[in-house]
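My structure is below; once you've seen it, I'll send some questions.
Entry: chain A
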Amino acid sequence: MKELLDRIKKSFKIVNEEIKRENFLIIEVEQGDLKQILVHLKYNENFKHLALLSCVDWIEDKKFQLTYILWNYKTKENLIVKTYINREKSDHFTVMDIFPQAEIYEREVREMYGVNFEGNSTQHLDFALEDWDDIPPMRRDFDTLKYSLENYGEREEYDRTNIRDIISEFTDEWRKK
Partner candidate 1 sequence: MADNKHFLNDKPEKLTYARVWEKFDNWARANSLWVVAYGTGCGSIEIPPMVTSRFDAERFGVNMVGTPRQADVLIISGYLAVKTLKRVIRVYEQMQSPKYVVALGACPINGGMYFDSYNTINLLDKYLPVDVWLTGCMPRPEAILSAFADLMKRIKEGRADGWKKYIDNLGEYRKNQEKIIKNWKMPNYNW
Partner candidate 2 sequence: MFNKILFALIAAIVALAYGLFLGGLSRKIMARLHGRKGPTVFQNFIDVWKLFRKRTAISHGVMFYLAPTFRFLGGVGTFLLVPIVFDSPYLSNFSFGGDLIVLIYFMVFGCLGMALGASESGHPHSAIAVTRGLSQMAGYELPFLIAVIGIAFANHTITFQGIIQAQQGGILHWNLFQYPFLSIAALISMLGMYMSYPFAVVMAPQEIAVGPPTEFSSEFLSFMFSGRSIFAVAKYLVFMNLLLGGATNLLEAFIKTFILFLWPLFITGVFPRFRLEQSVRFFWTYPVLIGLIDFIGIFITRS
């Protein structure tokens, strides 16, 4: 893992890195360098398999974290390449031309977070939702309980206190014992 990190460091600027296991490396790069690094990793280091493209919403510091999880069939190594993009005007580029199956993951991220992937022509199609007219649901500032109660309602004569409260008072007497 170490020599792979050194090899990448030779040619690219790594913001910070972390070696989780002996075959699992996490590197963070700038958004600008991401595409070159992915191309380099696929064709030179043959990380051919994009297992997952994920997105994390860091609402406190107004950022989206995009995570590309790669896998190397030959050397059996996992590699996570992550980058941070702006949350307000979340513009990103597609990697469909490098990894064809990224089309679906990008469609999902677009639907769930509203990240715009330049160059992905099919990202506007529905993935899981249909006729969604609210803010993208996976953003942290979308309150799903409120939405559910407004639209789908709940039974009358049925007060649903917060599950956390029920459990906490249950555990209080549990810890008394």
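With respect to how the candidates were assembled, all candidates are chains of the complex that A comes from, given by their letters.
Quick note on the criterion: contacts are C-beta pairs under 8 Å (C-beta built on N, C-alpha and C of every residue); 3 or more make two chains touch, one makes a residue touch a chain; residues count from 1.
Please read these numbers as outputs of a predicted model, since none were measured by experiment.
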> Since the rest of 1 or 2 are in the complex but keep clear of chain A, which one touches it?
Replying inline: 1
> For the complex, which residues does chain A have touching candidate 1?
Replying inline: 128-131, 133-134, 137, 142, 144-145, 147-148, 151-155, 158, 160
